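A single protein chain has been omitted; all remaining protein chains appear in their positions.
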Amino acid sequence: MTTFGWPEFMFLVRATGWTLLLTAIAFVLGGIAGGALAIMRLSSRAALRRIATVYILVIQSVPVLMVLFMSYYGLALAGFELPPLLAASISLGIYVSAYLAEIWRGSIEAVPFQQWEASASLALTRAQQYRYVILPQAIRISLPPTVGFLVQLVKNTSIVSVVGFVELSRAGQLVNNATFQPFAIFGVVAALYFVICFPLSRLSRHLEKVLHVSRGH
Amino acid sequence: MSAVVIEDVHKRFGTVEVLKGVSLAIEKGQVVAIIGRSGSGKSTLLRCVNGLEPFQSGRIEVVGHTVDQDPKRLRELRKDVGIVFQSYNLFPHLTVGQNIMLAPRIAKGMKDNDALALAKEVLAQVGLTEKFDVYPDNLSGGQQQRVAIARSLAMRPQVMLFDEVTSALDPELTGEVLLVMEKLAREGMTMLLVTHEMNFARSVADITVFMHQGKIWESGPSEALFSAPKTPELQAFVGSNLK
Partner (left out) sequence: MQFQFDPVFAEMDLIVDGIVLTVLLSAGAIVFGSILATVLAALRSLGGRGARLFVDCYVELLRNTPFLVQLFMIFFGLPMLGLRLSGTQAALLAMVLNLSAYSTEIIRAGVEATHKSQIEAGMSLALTRLQVFRYVVLQPAFAKVWPALSSQFVLMLLASSICSFISVQELSGAAAIIEQRTFRSFETYIIATLIYLVLALALKVFLLWLGRRLFPQVSGLERVDARAEAA
């Protein structure tokens, strides 16, 4: 049995790096897919809308753990033996895509309908409306919830050990199994997560305040 | 050939019929004011003219465009028909100048230099030349509404629609907006305005239309309509609106 010393702490810190990397990759992958889903969700073609709606509803109604398992074993069945980082990234990316799609769709719908009317009355096409009037405003609206969701994502990386990836929480378990000092170890683990998540939470709240100030007609 | 022809228009919101067979013709250069209580259908009628509201039966034609819900035809219509809203609806992420230049550039394909000159011209028309690079947030309500008028004018419309454009303004700010509208009227713009400003309707509008319960209840030359209302409803309306 070892003691919880400096090498163990550095092990946790390195694992934190993996957590951050996983978060970033999943966010990018999920963001791209989420954007596409949001467009589908708002499309005038009923088939596209339905597919996106069902996908989002299903992902949002099952635990992230299940999304992880389904995509991992699903990929395995399709013949893909992926390294843990990739498997975890893709699985989390699927989870991210559904939630970001909803957030971004909500942001577009939060742009006041008068902006649609005013731009339509100036003879803009739908695409022009989106590009010049609606999306610039929707992006600003989407910042606080998107940053808020980023916090959720960081926390949800804690369960990817089930697909074999060693991130911060798994590292904590490993160190605890070796040293049996759960309070100290998980305290440090919690602190490391806190140091990442708390500033992001504050940023999200700050963005919300800033946005509420500039309200257009 | 009238500039605006509205023929027996019926419109429902769900099960509630808001327009019950409205007919109206507006000649080029005429200024027509629509007055009436809330719920009389006046704003809905105005919004039908530029296609913001669909209608179930009847016909509307504006300067050669038939009004239906076909997107391409609506866009062409809206190049010739401008509208100014009660809540101005300026684009908050663009400066005044950018607000005005946007549609001429991307809907009409105007070159940047030409759009810039045009924007400065219409902004001068509404008396706000110095506000070109300011964001709408930093303007008063009256100034924002004048920018909204300039934005519509930049499309060089043949007909201008005004939907209660002073109702959301503080009393001391309505004057500057009404002044701009009066100037437009004198310069010969064909205007259809829904308004609560009775004095303005009386002195600036050629024709005033009084709407009640989804129908045109009375209409005629403004001065005569206000000084000698024929129907009891209009008499009551004018009486309660005497300033």
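Going in written order, the chains are labelled A and B, and every chain counts its residues from 1.
Here is the rule we go by: a contact is a pair of C-beta atoms (placed from the backbone, for glycine too) under 8 Å apart; a residue touches a chain by one contact, two chains touch by 3 or more.
Because the structure is predicted, anything quoted here is derived from the model rather than measured.
Trainee: Based on the whole complex, identify which of B:Thr44, B:Thr95 or B:Thr174 touches the chain you can't see.
Mentor: With B:Thr44, B:Thr95 or B:Thr174 as choices, the missing chain is touched by B:Thr44.
Trainee: In the full complex, which of A:Thr16, A:Ser91 or A:Asn176 touches the chain missing from this view?
Mentor: The one listed residue touching the chain not shown is A:Asn176.
Trainee: Residues on subunit A that touch the omitted chain in the whole complex?
Mentor: Within subunit A, the residues that touch the unshown chain are 58, 61-66, 69-70, 73-74, 76-77, 151, 154-156, 158-159, 169, 172-173, 176, 182-183, 186-187, 189-190, 193-194, 197-198, 201.
FYI, only the chains that are shown with their structure count from here on.
Trainee: Using CA atom averages as chain centres, what separation in Å is found between subunit A and subunit B?
Mentor: Centre-to-centre distance between subunit A and subunit B: 46 Å.
Trainee: Can you name the residues of subunit B that touch subunit A in the complex?
Mentor: Going through subunit B, the ones touching subunit A are 50, 52, 71, 74-76, 78-79, 82-83, 85, 87-93, 102-103, 106-108, 136-137, 144, 151-152, 155.
Trainee: Name, in rising order, each residue of subunit A that touches subunit B in their complex.
Mentor: Its residues touching subunit B are 114-115, 117-126, 128, 132-133, 136-137, 140, 214-217.
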